[in-house]
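Here it is, the structure, as structure tokens.
Note that this complex is displayed minus one protein chain, with the remaining chains in position.
This part shows chain A:
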Amino acid sequence: MSGSAAAITNMARLLLHGVGSLLPRLSASHHLYTVTLLPHTLHRHFTYAATLLAERKYTEKHEWVAVEDNIGTIGITNYAQESLGDIVYAQLPEVDAEYEQMEECGALESVKAASELYSPVSGKVTAVNTAVEDQPSLINQSCYDEGWLFKLELTVPAEIDELMDEDAYKKFLKESEQ
């Protein structure tokens, strides 16, 4: 295995190990699924997402929001999709619905558990990702790209500044792994 591929696989193992120590056990088959897919998503993450990375902000509940022209695109982080397991249904908010920051706006169902989705910022929903309604596994496979959940028009743009940036989120993940 080449040096960079080894590094990626090690990162993948660390992430998995961290998740495993905190949460209900993932099935053995799921472990395999994630290990083979993770290097691929990381690769895509690095190649095209240089500017996207800079714009993405994170919440403590493992959601991300990327703002452009006051429209925020929202999704869940890799940590979240891993801990949920295979997502079988995405219950997304309705277009034109308005939410306050941290208000419940939908749910993701996986392994018989319906996990609530919270809006990381206040706003009005402008679009939902219908691809994910038809194929919820997109969220597991590509949580930062094709697995985006919904877009909203920010009503309180200052809220973005309160959220964590990439480095702060990585630090937050490390600290919670204890």
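Going forward, contacts are C-beta pairs under 8 Å (C-beta built on N, C-alpha and C of every residue); 3 or more make two chains touch, one makes a residue touch a chain; residues count from 1.
What we mean here is this: contacts and distances are computed from a predicted model.
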If you had to name the missing chain as UniProt does, which of "AP-1 complex subunit gamma", "Geranylgeranyl transferase type-2 subunit alpha", "BPL/LPL catalytic domain-containing protein" or "Nucleolar GTP-binding protein 1" would it be? "BPL/LPL catalytic domain-containing protein"
Based on the whole complex, identify which of A:Gln101, A:Ser115, A:Gln141 or A:Thr155 touches the chain you can't see. A:Ser115
Residue among A:Asp96, A:Asp134 or A:Glu175 that touches the chain left out of view: A:Asp134
In the whole complex, not just what's shown, which of A:Gln91, A:Thr126 or A:Thr155 touches the removed chain? A:Gln91
On chain A, residues whose C-beta touches the chain left out of the figure: 24-25, 27, 61, 88-89, 91, 102, 104, 107, 109-110, 112-116, 118, 133-134
